[in-house]
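For this view, one protein chain was removed and the others were kept in their places.
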C-alpha cells in the first residue's frame, strides 16, 4: 500500500506543554496529488507540516515517505522541500543563487546547475530574472522563485505553508490557478496548508479539514462541500445556514424537525444515534434555498421568513432574512428569476430535504 | 544549530561547557578585584587574611588610609564627576539636535555630513586627544609667545578633557537618540497639530516625551563613558587629574587594596546608574 502513496503518516502525536497540537493524525497522500490541510489558525496544521519537514519530532507515530521511515532523518536529508509562509528567500543571494543553493548541496556541477536554473525559471514563467535580488521582485514573482527553488530539486514531496497569505486578493486568485497548473506540470506531490477554504477547494485533489489537532474529514473538495460529515465541516467549508430544533421523527434517511418557533422542516440525517427528542442542527446552503413565488416542488420543505435586506454582490448576491428567530441567507439569482423583494416582505424559503444535513446539536 | 534542527548530545554538552567557560572568563577579574577590597592584608593577593573595611574607612592612623580618607583620590573623584557632568550635558544636547537634523530634515550634502558625524567612531581615542592637544594647546602657546595673551582655557586641563570626550561621545548619543526618533510615528505629531498645537508645542508635548527614554539612556551612557575614559583624557589632563588617571598613576607605584576598594566602588556606582537607566528606558 505504501508503494502508491508518497506520504503516509500513522498515529502522529505532538504535544506541547499543556496541549496536544497534533492528536493522532493519520494520512495517506497518493503520488502526484495536491493534498490540502484546511483549518482555522491554531488547529495544529503548521505543527503537522513542520513534523513532515523535520523541524519538529512527533511524540508518537510514524512518518513514511515513499515507504521509508523518516522520523529520525534530519530535515536536510529528507526528500521534502518546503515553501515557507514568508518564503524565506535568502536576501544575501540573487534569484539564481537562491535556486542554485539546493543544487549545489547535491553537488550538481556548475554548468548543469546553470542549465537547470534557467530551465526552472522558464517553467515558472520568470525567464531572465536569475541575476536579480529577491527584494527587487514583486510579491507574485517572489512566490514563483520560492517554488522554483524547491521544484528544481525534484522533491518527492513539496510542503507549502500558506504561501499566498501575503498577496493581495487579485494576485491570490491568479496564483491559486497557477499553483494548480504548476503542480500538474511538474507532477510533484503537494501538501498545502491553509486557513482559506477557497484556496483549498480550488487547488486540491484531496482536502483534510483539521480541528483541534485532529482531522474531521478527508475528502475531495466536492464531497466535502456536498456531504460534510461533521457539523464543523458543514459550518467551516462554504457558506451555510444553521437552524436549531428538536427531532420529531425519522422516516428513512429524512428527519422531521420542529424549529424553536414551532415550524416543521425536514432534512437528511448525516450522523448516527439520533433519537426523537434530541436537539439537532440542520445545515442548508444558501444556494439550496428557493424563494417562494416560484413553483414549489411538492417534495420540498420550507418555512416562513421575513426579508431584512438584500446584499448585492454580483453572482454571489444574497438576501438576509429572519426565520424561526434566526438569521438565514439565501442566494439571490441574478438571472431575473428572483422576485423583487422589499424590506420586511414576507416570503417562504423552501428546499429539497435531501440537500440539507442534520447533525446532533453541538453544545 | 537552531532549536528546530536536531543536534547531537555531544554538541549540546560542548556548547554548554563553552558558555560556562565564557561567563567565568567574563566575571573572574571583576569578582577577584571586588573581593580583595576586603582582604585584611597590605597587598591584594592570597592568602586570605580575613575581612576588613580598612580600605574604605581607615583614617591613616594605623598606617592604612582608606578610600574615604584619601584626599588625593577623593578630589580626583570630584574632578571626574564634574567632567562627566559637563560631557553628559553637552553630548546629550548635541545628540538631540543632531538626531532631529539627520532624521527630520532634508538638505544638500546630508549624506556627507552624516558620514562626518560617524567619523569619531573610527578615530582611536588617543588620536582624538592628541589632535585637540596639538590644536588648542598649540594655539595657546602661539598666542602667549606672539602676543603675550594667556589662553589658559586651552591649556591641558578640565576644559580640554571635556572637549576631547565630547568629540566622540556626542556621536554615540546622537546614534542612540536618532534610533529612537526613527521609530517615532510622525502621525502622532500631525495629530497634535490637527488638534490645535503649534509645531513647537507638538514637539515638546508629543515628540520629546517619546524620546525621553533614549535621552536618559544616552545620558547614562555618556556619563559612564566619560567617567571611565582614559585614552583621550590622559593626553589632555592638567594638574587636576580625574580618577582614572590618578588610579593609573597609583597603579604604576604598586598595587594596594585601596585600588580594589576604588574599583569596587566604581563598579557598584556604574551598575546602579546603568540599572536606573535601563529601568527608565524599559518603561518607555
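Order of writing sets the chain letters: A and B. Residues in each chain are counted from 1.
We take it that a residue touches a chain if its C-beta (ideal position, glycine included) is under 8 Å from a C-beta of that chain, and two chains touch if they have at least 3 such contacts.
Operating definition for what follows: contacts and distances are computed from a predicted model.
**Student:** Per UniProt, what's the omitted chain called: "4Fe-4S ferredoxin", "Cytochrome c biogenesis heme-transporting ATPase CcmA", "GntR family transcriptional regulator" or "Spermidine Putrescine ABC transporter permease component PotB"?
**Tutor:** When "4Fe-4S ferredoxin", "Cytochrome c biogenesis heme-transporting ATPase CcmA", "GntR family transcriptional regulator" or "Spermidine Putrescine ABC transporter permease component PotB" are compared with UniProt, the left-out chain turns out to be "Spermidine Putrescine ABC transporter permease component PotB".
**Student:** For the chain left off this view, which of A:16, A:90 or A:312 is in contact with it?
**Tutor:** In the full complex, the listed residue that touches the missing chain is A:90.
**Student:** Identify the residue among A:105, A:226, A:264 or A:306 that touches the chain left out of the display.
**Tutor:** That would be A:105, which touches the missing chain.
**Student:** Hey, which subunit A residues sit against the chain that's not shown?
**Tutor:** 53-55, 74-77, 80-82, 84-86, 88, 90-93, 101-102, 105-106, 149-150, 153
**Student:** Can you name the residues of subunit B that touch the chain not displayed here?
**Tutor:** Answer for subunit B: residues 1-5, 15, 18-19, 22-23, 25-30, 32-33, 36, 43-47, 93-94, 97-98, 100-101, 105, 107, 111, 113-128, 130-136, 138, 145, 163-164, 166-167, 170, 175, 224, 227-231, 234-235, 244, 247-248, 251, 255, 259-260, 263, 266-267, 270-271, 274 touch the chain left out.
Here, only the chains that are shown with their structure count from here on.
**Student:** Could you work out how far the Cα centre of subunit A sits from that of subunit B, in whole Å?
**Tutor:** Those two chain centres are 59 Å apart.
**Student:** Touching subunit B in the complex: which residues of subunit A?
**Tutor:** Going through subunit A, the ones touching subunit B are 50, 54-57, 74-75.
**Student:** Would you tell me which residues of subunit B are touching subunit A in their complex?
**Tutor:** 4-6
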